[in-house]
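Encoded as structure tokens, the structure appears first; notes follow it.
A single protein chain has been removed from this complex, and every other one stays in its place.
What follows is chain A.
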Amino acid sequence: MTERQIVLQADRLSKRFGGNTVVNQVSISFTRGRLHSILGPNGAGKTTLFNLLTKDLTPDAGAIRLGDRDITSATPDQVAMLGVARSYQISSVFLEMSVRENVWIAAYRARRGNPFSFWRRAAAFSQPIDLANACLQRLDLLRIADAPVKELSYGDQRLLEISVTLACAPDVILLDEPTAGLSGKETARVKQVIRSLKDEFSIIMIEHNVGIVMDLSDEITVMNRGAVVAHGGPDDIRANRDVREAYFGR
């Protein structure tokens, strides 16, 4: 049996803000085709780890590898072009545009559109449209495709955020609390979508809804105070005492 392929890997990654070490010597590897969740209480450094992996932040120490490429000194747009897409914890959609335009912008770049093309109208480019529509369809957003984003409910904006992430046509998807602030019905919908994505992408997910994490994850890493405290399958984690301490404070 061949060894599982590592798609993204961090090696002794550290990040300090002033005197605070927010991410401390974290080594973690993500396997191709699996859903790997990161659990931990608020302030554990999960989102900072995401920001380091996508190069939104520059690590103070350590290295990041994407496949066999070192991306430690890459820029966020380069990381994106290498096939890493993310959703943000706080909705990061373009509020003054329509739903379709949001997804179109992601799809245009995913289809290797030239961002400097200023001599043709955007509407004249037909390649990204099928991808954009497919991603809207997947989150059931086609019905409101032409609505301005600022008129959308918070739940729909979160769904759009995921839709935009899919429109990047990535290999690796980082989801930062995809169900935060969603209603029960919307949460169920997102859970179903993530389940359907599992076969196509390598997914790394930060999520506080333990039920979703346990149901969907292949692997779980638990962080506390900037460090990895446990790693294993859902059953291992459920049985782990340290994890209970990190989560319930005792």
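Worth a mention:
Quick note on the criterion: a residue touches a chain if its C-beta (ideal position, glycine included) is under 8 Å from a C-beta of that chain, and two chains touch if they have at least 3 such contacts; residues count from 1.
Just so we're on the same page, contacts and distances are computed from a predicted model.
Protein name for the hidden chain, per its UniProt entry and selected from "Imidazole glycerol phosphate synthase subunit HisF", "ATPase", "Hydantoinase/oxoprolinase family protein" or "Branched-chain amino acid ABC transporter permease": "Branched-chain amino acid ABC transporter permease".
One of A:49, A:93, A:152 or A:175 touches the chain omitted from the figure, and that residue is A:93. The chain that is not drawn here is touched, among residues A:66, A:164, A:182 or A:222, by A:164.
Touch with the chain that is not drawn comes from one residue among A:5, A:58, A:75 or A:192, which is A:75. Think of the hidden chain as still there; on chain A it touches residues 54, 56, 75-77, 80-81, 85-86, 88, 92-98, 100-101, 104-106, 108-110, 113-126, 129, 132-133, 145-148, 164, 168.
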